[in-house]
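Please find one structure pasted underneath; my questions will follow.
With one protein chain removed, the remaining protein chains of the complex are shown where they sit.
So, subunit A:
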Amino acid sequence: MTTSDTARGLLSTHDRRGLRIRGIFVPVQVLLFVAVALAGLVPLLWMAKGAISPTQELLREPLRLWPSDPQWTVLSDAWSRLRIGHYLFNTVVLVGGSWLVQLIVAATGAFALSILRPWYGRYVEAAVLATLFVPGTVSLIALYLTILDLPVTGGSIANTPLAIWLPAGANAFNFLIMKRFFDAIPRELFEAAEVDGAGPWRLFVQIMLPMSRPIIAVVSLLSVMSAWKEFLWPLVAISDAERQPLAVALPRLAESSELNQLIAGMLIATVPPLLLFLVFQRHIIRGVGGFAGVKG
């Protein structure tokens, strides 16, 4: 995975001893490392500083590195007065439901096509993959009109969590990586279980689910991180301010609230995905690196 001492890259041990490498390459490396560290950390730390500073101080002394009198109450003020807590709860509900729906749809669909293999399976798979060619933003308007007045059943799910949960399930990418994983499981395993009299449901619950823990973890991380980032679709689908997630509420709050409370709200919106990343950094970094069929 990482470049160890045995596997060399562009530079050889001989190069590393050379004057030009030590004189040019290494300083460039240090410089870029510092630049990346600054770009990654400074905005986050500046946000944290802003979230505990008095607004007057942010306006009068913008470059002050640390507030003269850190006010932790700004965070609780934002939580209650800007109702950040309320919007955060909305976000959690929307993200949690999207995650569950994506997992159920991808797991059952991939199981059916990979293991049960109905004769029409290849057509379903082709139709699912075809949606990859049409990015979600392009069918945005038609999707909006669909949730306003559902075909066949009728009725509107706009302004309800269903408007976020269900469209999230129509994710061809999850389906694709799930099916690829299932396809690689030895078929003998299922055939042996079938000889023992296991039906499709038992195959799914007792063999498939336990074996696919790694892929379920990957799909979960991807779906939670991306659902937390959603902006355009919730903006369109949930116009009722009471029910909006934090990401949609923040730009609206930005127009009328005190600067430090707004920044505190932004910080609160960032902490959950940040913690998730720091805890699962290995998996996420490997997952991102392995993306696009690249050997990692």
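We take it that contacts are C-beta pairs under 8 Å (C-beta built on N, C-alpha and C of every residue); 3 or more make two chains touch, one makes a residue touch a chain; residues count from 1.
As a convention for this text, contacts and distances are computed from a predicted model.
Chemist: The chain dropped from view, which UniProt name applies: "Choline dehydrogenase-like flavoprotein", "Sugar ABC transporter permease", "Tetratricopeptide repeat protein" or "Fe-S cluster assembly protein SufB"?
Modeler: The correct option from "Choline dehydrogenase-like flavoprotein", "Sugar ABC transporter permease", "Tetratricopeptide repeat protein" or "Fe-S cluster assembly protein SufB" is "Sugar ABC transporter permease", the UniProt name of the unshown chain.
Chemist: Using the document's contact rule, name the residues of subunit A that touch the chain not shown here.
Modeler: Within subunit A, the residues touching the omitted chain are 1-3, 5, 7-12, 14-15, 20-21, 25, 28-29, 32-33, 36-37, 39-41, 43-44, 46-47, 50, 58-60, 62-63, 101, 104-105, 108-109, 111-113, 116-119, 121, 124, 127-129, 131-135, 137-146, 148, 150-151, 166-167, 169-170, 172, 175, 199-201, 204, 225, 228-229, 231-232, 236, 247-248, 250-251, 254, 259, 262-263, 266, 269-270, 273-274, 277-278, 281, 284-286, 288-296.
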